[in-house]
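Partial view: only certain chains, each at its native spot in the assembly.
Chain lettering (A and B) follows the sequence in which the chains are written, and residue indices restart at 1 in each chain.
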Amino acid sequence: MAIEAADTAWVLISSALVLLMLPGLALFYGGMVRRKNVLSSMMHSFVAMGIIAVEWVIIGYSLAFGTGNWFIGGLEHVFLRGVDLYSVSGTIPTYAFIAFQGMFAVITPALISGAVVGRIKFKSYIAFITLWSLIVYAPVCHWVWGGGFLTGEALDFAGGTVVHITSGISALTILIFLGRRKGYGTDSIRPHNITLTLLGTGLLWFGWFGFNAGSALAADEIAALAFMTTFVAPAAAGLAWMAIEWFRTGKPTALGFATGILAGLVGITPAAGFVTPMAAIIIGAAAGSICYGAVVLKGKLGYDDSLDVFGVHGVGGITGALLTGVFASVGGTGLLLGNSHQLLIQFEGVAITILYAIACTIIIGFVIDKTMGVKIDENAENIGLDRTQHGEAAYNI
Amino acid sequence: MKYVIAIIRPERLEEVKHELQKVEVNRLTVSSASGYGEQKGHLEVYRSLELEVNLLEKLRLDIAVNDDFLQPTIEAIKRGAKTNTGCIGDGKIFVLPLEDVIRIRTGETGSDAI
C-alpha cells in the first residue's frame, strides 16, 4: 500500500511538536523549583529524551506495538527488525509511526519527574524511568493502542490513560520512597522563575497540537477536530482555574492560569477527536476546576507531590477519560448519546491502569531503594541537586 | 564621618533618592537584600499552597557622610522611606563609625573624599 504524503507530513511535524514538549516540560518544571535544583529538574526531561528514545527503538516499540498477546506485544520488532524504508502503517511510513509513538514514550516518564524534584538521586531516576517505561508504559500502551485487551474498547484518543493516568498515579506512588522535601510548606520553597514556567506552558500547548491532532495519524477532518478541541479546552480550563482562584484567594496568579491550561490539555487528551468543540469547553472547564480541587486537597493532606503531577496529570487524566465516556459523539458514542456502556468501559480502563501503575511503581521503587537508594542525603538536599548530582550551577556571574 | 546603612522597601527608592538630593547627599550605593523582621503575615499562594512569606525583598543603601550631614541624611531617609500608613516593614537606619574614606581616582582621603 502506498503512503499518503500529506498524512506523512502531518505525522512527522506532529512528532517534532511532541519532541518540543520535552524542553517545554523541562522549562515548565524547571521554573517552579528553586535555583539550586533547576538543572537537575530540566535534566529529568532531557535525559528521558536520551534514554527512552534509544530504549524505544531497541525494545519498547516491539513490546507496545508488536503482535504479542492481550497483555504485551511480542519481540518481533526488537531493534526494529522487520521494519524497513517501505514498511507502511496505515497511510504513513512505519518509521513515521514509530517516531511519533516514540515521542509519547519519551514524555510519559518525564512527566513523573515533577513529583520527585529536589531530592531524587540522578542515577536512581535513570534506573526508574528505564524500568518504568518497559514495565508500565509499554504494556499499558499495548492494551489501549497496540492490540491489547482495551484496544477498540476504551476510548483514548491521544493518551489520557496511556500517558497521563500512568504517569500521574506513578508520581504519587513513588513518593512512598521519597517523602517530602526539606522545608516543605515554608517560604523558602518558591518557584524560582515563573517566566520559565510560562514559556514552558506555551511550548507545551504548541506541542500538544501535535500530540492530540497528530494522533489522528492523518491530515483529515478528525485532525482538524482534535486541533480545535485542543485549542478551546485548555482555554476554558485556564479560565476556570483562574476564576476559582480569584474568588478564593483574591488574586488570579500566572502560575495558576498556566496550571489550568495544563489541566485542560490533559483533560482533553483522551477526548480530543471524539467530542465537539463545545463539549471540549465543558471538559476543559471541568478539568481545570477538578484539578484545582485536587491540588488544594494535596495542600491539606500534606504530601509533597512537588509540582502536582498527580493533581494535574493523574486527576486530569481520569477526569478526561471518564468525560470522554460521557461526551463522545464523533467516532464513538458516550453517555449523553445514551451509551452508558462506554462510560463503564472507560471506568474499567482507568481502574485497571491505576491499579497496575501503583503495583508496578511500588515494586520498581522498592527494588531501586534497596539497591542504589532513591533519596539523596539531607546535606546534598540542602546544597541542591545541581551542585551535588551534576557538579554545576545553573546561574553564574 | 559616619557610615549609614539603611534598609528600605524597594518601592521607596525613588522617593528616598529624591529626599536625599534635596539635602545634597548625592552619592550612595544600593544593593538588594532580603529582610526578616517583625513584618510577617504577607501571604503568597502558589497553586493554592499558602506560604507565609517572611523573607521579604528589601533594598539596602550605604551612604558615607560627614558628621554634619548625618542628621539631614537620616531625616531625608525617614521622609522618603515612610509609607503613608507607617507600616511595619518601613525599614531601619543603622549608623556606624567611619574612620577613613579614600577616593580611588584622586587618592584624596578623609572627609574631602566622601
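Here is the rule we go by: contacts are C-beta pairs under 8 Å (C-beta built on N, C-alpha and C of every residue); 3 or more make two chains touch, one makes a residue touch a chain.
Keep in mind the model is a prediction, meaning the values are calculated, not measured.
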Stoichiometry of the full complex in this file, by chain label: A x3, B x3
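In the analysis below, only the chains that are shown with their structure count from here on.
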Subunit A-subunit B separation of Cα centroids, rounded to whole Å: 48
In the complex with subunit B, residue positions of subunit A that touch it: 185-191, 245, 248-249, 251, 253, 255-256, 259, 292, 295-296, 299, 308
Parts of subunit B lying in touch with subunit A, wherever the complex brings them together: 44-55
